[in-house]
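A single structure is presented below for examination.
In this view, the complex is presented without one of its protein chains, the others remaining in place.
Moving on to chain A:
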Amino acid sequence: MKGTIFALGALVLAATSGAASAQTMSYAQAGALIAKSCGPSIERFCATVNIGTGQMQQCLTQHQDQVPRQCFDDFTAVQTGIAKRVAAQADAGKACSASAQQFCSGVKPGDANILDCLLDSVKVVRPACKQTLVDAGWAN
């Protein structure tokens, strides 16, 4: 019970702190999560399947009686998280164009110069822009 209250408290704190939090995960976290939750099953049942072939989930499903539920859940979470991150990265130009024009008009584009400028101005950029940068994995 105490745990629940603590967790609730943390949630309220997070919700009220106003900080943008990422709804996505880094690609490194994604890879590590699959390794952690599915690695032992992959080595045992799918040792001839490469992760990049797109066949891994199918192979794991064929042994679903012996593969932990967590593996399937985390595999799905990884795909969702990556898709969101890819979308945020693709949207960043649009979401931040007004802020870029406002705060970074003198900056030469390329080599992440605009991003660096926006991060320097992160306290004033529009919230939608900031959230997109966070979700893209480019800001904290």
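Rule of thumb we're sticking to: contacts are C-beta pairs under 8 Å (C-beta built on N, C-alpha and C of every residue); 3 or more make two chains touch, one makes a residue touch a chain; residues count from 1.
Here, contacts and distances are computed from a predicted model.
A.B. asks: Would you mind picking the UniProt name of the chain not drawn here, from "Small GTP-binding protein", "Outer membrane protein OmpA-like peptidoglycan-associated protein", "TatD family hydrolase" or "siroheme decarboxylase"?
C.D. replies: Protein name of the absent chain (UniProt record): "Outer membrane protein OmpA-like peptidoglycan-associated protein".
A.B. asks: Determine which one of A:V67, A:C104 or A:V134 touches the chain that has been left out.
C.D. replies: Only one of A:V67, A:C104 or A:V134 touches the chain omitted from view, namely A:C104.
A.B. asks: Determine and list the chain A residues touching the chain excluded from the picture.
C.D. replies: 26-32, 34-35, 38-39, 42-43, 47-54, 82, 85-86, 89, 92-93, 96-97, 100-101, 104-105, 107-112, 114-115, 118, 137-138
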